[in-house]
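Just one protein chain is left out here, and the rest sit where they should.
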Amino acid sequence: MSETILEVRDLKKHFPIRRGLLRRVVGQVKAVDGVSFSIRKGETLALVGESGCGKTTAARCILRAYAPTGGSIKFKVEGREVELAGLKRRELRPLRRHIQMVFQDPYSSLNPRMVVGDIIGEPMLINGMSDAVARRRRVEELMELVQLPRAYYNRFPHAFSGGQRQRIGIARALSLNPSLIVADEPVSALDVSVQAQILNLMLDLQDQLGLTYLFVAHDLSVVKHVSDRVAVMYVGRIVELAETEALFERPLHPYTEALLSAAPTPVPGAVSNRIVLEREIADPANPPPGCSFHPRCRYATDVCRQVLPELQEAEPGRLVACHRAKELSLAGVGAAEHVVA
Amino acid sequence: MADPILSVRDLKTQFFGPEGIVRAVDGVDFDVYEGRTLGVVGESGCGKSVTARSVLGIVDRPGRVVGGSIMLRPAGGGPAIDLARLTNEEMRKYRGPEIALVFQEPMASFSQHYTIGNQIGEGIKLHMGLDERAAKKRSIELLDMVGVPQAARRVDDYPFQLSGGLRQRVMIAMALSCDPRVLIADEPTTALDVTTQAQILDLLRSLQQQKGLAIILITHDMGVIAEMAHDVSVMYLGRAVETGTVKEIFEAPRHPYTRALLRSIPTVLAKPRTRLPTIAGSIPHPFDRPKGCSYHPRCAEIIGAVCETAEPPAVDTDDGRQVRCFLHGGMEAAKAGVAA
Partner (left out) sequence: MAQIDSEKYAVATQLQLTWWRFRRHKLAMISIVLLLLFYLLAIFADFLATTDPHATDARTSYIAPQGIHLFDDNGFNPHVYGIKGQRDMKTFKLVYTIDPSRKVYIDFFGRGYEYNLFGLLSTDIHLMTLKNAERGDGIYLLGTDLLGRDLWSRLVVATRVSLTIGLVGVTISLFLGVLLGGISAVYGGMVDTVIQRVIEVIRSMPTIPLWLGLAAALPNDWSVLQIYFAITIIISLLAWTDLARVVRGKFLALKEEEFVMAAELAGASQGRIIFRHMLPSFASHIIAAVSLALPAMIISETSLSFLGLGLRPPAISWGILLQDAQNIQTLALAPWLLVSAIPVVVVILAFNFLGDGLRDAADPYG
């Protein structure tokens, strides 16, 4: 097994809720509340969950776009281990090149006033590659890598479709040879017919360049296509973490089960025994006591209503935060090949 | 099958912008039956939302329905009414009691200054002639029907006090307030999470069974279509390229676009880390609609010159489906057209 390059322990990010004229803090939104996982070199770890589960906040803490409230983010860079959690803006700057990001919105993520060549080349310029000729050569290499014609070097973003813009964003993220790429919903703003192109591109690039991805998404079907391991988040915590195939075939957490069952599949009549969760996702500013999923869980017992379950190893390589994980036998979705004529 | 409630033929809607005319909807046919759901599916720019708005007569300026017919069969029998010919004033009689709409973004479709009870009651008072108290009672019933918990208390809430899922339920209650026979749902679950989406789709299905609603469901999500629709119309750049029953479309798609689209969808059933078949290129802007069959630059099964020059007509196949592709006929007509 390859080495671990990122080790997140007990990561917390709380946003204060301020009210009134004096902006007094009246509460905390615990967007991320004790998240731990690690990423190995060359793999894709998917962070999955519904809106408000804290997946994007967690990713932004790792990118250090946010300062975490607590916990540690150990990142291996050039052979040594750096603690990212406590670093100041100035100390972070030389490290930024090693973790890059692919954004969700292909429209707002590219400066409309810069040509594509400058957009892709900017990170290199910032990080001291001042030779314009060499930079241009590298940009053209990158454009080829993401399958954009070199001739588009001087075009502005407004001339590109969503899919092409996302390719530009990927080329920019690759320009500094980062050891980790955080992709925040990279295909959710794209049309279906274009989604597949970008997913394939990301897979191909990973094989070619040995990239490591942290893939943040809400769409389980997309996740199934790209990730090696999946971490499912619910109200600021990871409820289950497992290898992709195992998680989809035999989920251990009732929330994972419900999520899988709710995912629409393009097979007419497949919906017969869907689990429809009742009520709404818990409020991260005011989570229920015990397991935050218990009000919606059909397997909940008294202990679930009182005691917060820890994320524990249920089987080798599988972590789950559920009191009843051992006794429940939950339904997944089969890996049956779905064939379309 | 009984006669359709709503029958759309050769619908054309165009936008007259400063850059020129955009043919957003360019000849769409479909029928909607009582108790059945027609799924209109397509990617951005295919004209699915404009189609819905055209049927309701609420196309935003500078857009306008320029051709075709939208025949509505009245509840009490009698001759069908062509909605495309009505004035805005006359149309108002049908919007609500006959056809109602559920939008994608429930937050944007509510006024923030009135309680949800007020807003549901508005239409009831207008169309059903009920007084204030009766309207409120009916509002509570409706909220109850769409599964809003503690409806009697919630009726006095303002829209911003509700979660996304609840807002969409309220939106549906509002649409159903005047007992319409046709419900148009334009991406009703796109802004929602999967678990909430499952709830809303469930609700729509059970409402249809209770009331025999005819639903036009507009979405980009093939999964939602597979789950909800009885009949499907696949749109691409303003045209319905293929129409058939859900089973036919998913199990034996005919049009190359439908086939490619279905193959390119990621699904939870796939093996992990598998590459998906893709459709080459990207969707052209409606200004630059390609000549001939507008799908030909991306088509893997292009026949040749004919696809590049002639527009394939809608061909009724022997099993009652409709396809716009020269692979399935229409070649003779095209050749005749070229010759003439």
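Per-chain numbering from 1; labels A and B assigned in written order.
Note that in this section contacts are C-beta pairs under 8 Å (C-beta built on N, C-alpha and C of every residue); 3 or more make two chains touch, one makes a residue touch a chain.
What you see is a predicted model, and the numbers here were worked out from it, not measured in a lab.
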Legend entry - From A:Glu7, A:Glu122 or A:Glu140, residue that would touch the chain that is not displayed: A:Glu122
Inset, instruction - With the full complex in mind, choose from A:Arg97, A:Arg135, A:Arg167 or A:His323 the residue touching the hidden chain. - result: A:Arg97
Inset, instruction - Specify the residue from the set A:Asn111, A:Asn177 or A:Thr301 that touches the hidden chain. - result: A:Asn111
Inset, instruction - Write the list of subunit A residues that the hidden chain touches. - result: 63, 65, 93-94, 96-97, 99-101, 103-105, 107-113, 115, 122-123, 126-127, 152, 154-156, 158-161, 169, 172, 176
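As a convention for this text, only the chains that are shown with their structure count from here on.
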Legend entry - Footprint of subunit A on subunit B - complex, ascending: 43-44, 163, 165-166, 193-199, 202, 220-227, 246-247, 250-253, 259-279, 282-283, 298
Legend entry - Sites on subunit A touched by subunit B in the complex: 44, 50-51, 161-164, 191-197, 199-200, 203-204, 218-222, 224-228, 244-245, 248, 258-271, 274, 276-278, 280-281, 333-338, 340-341
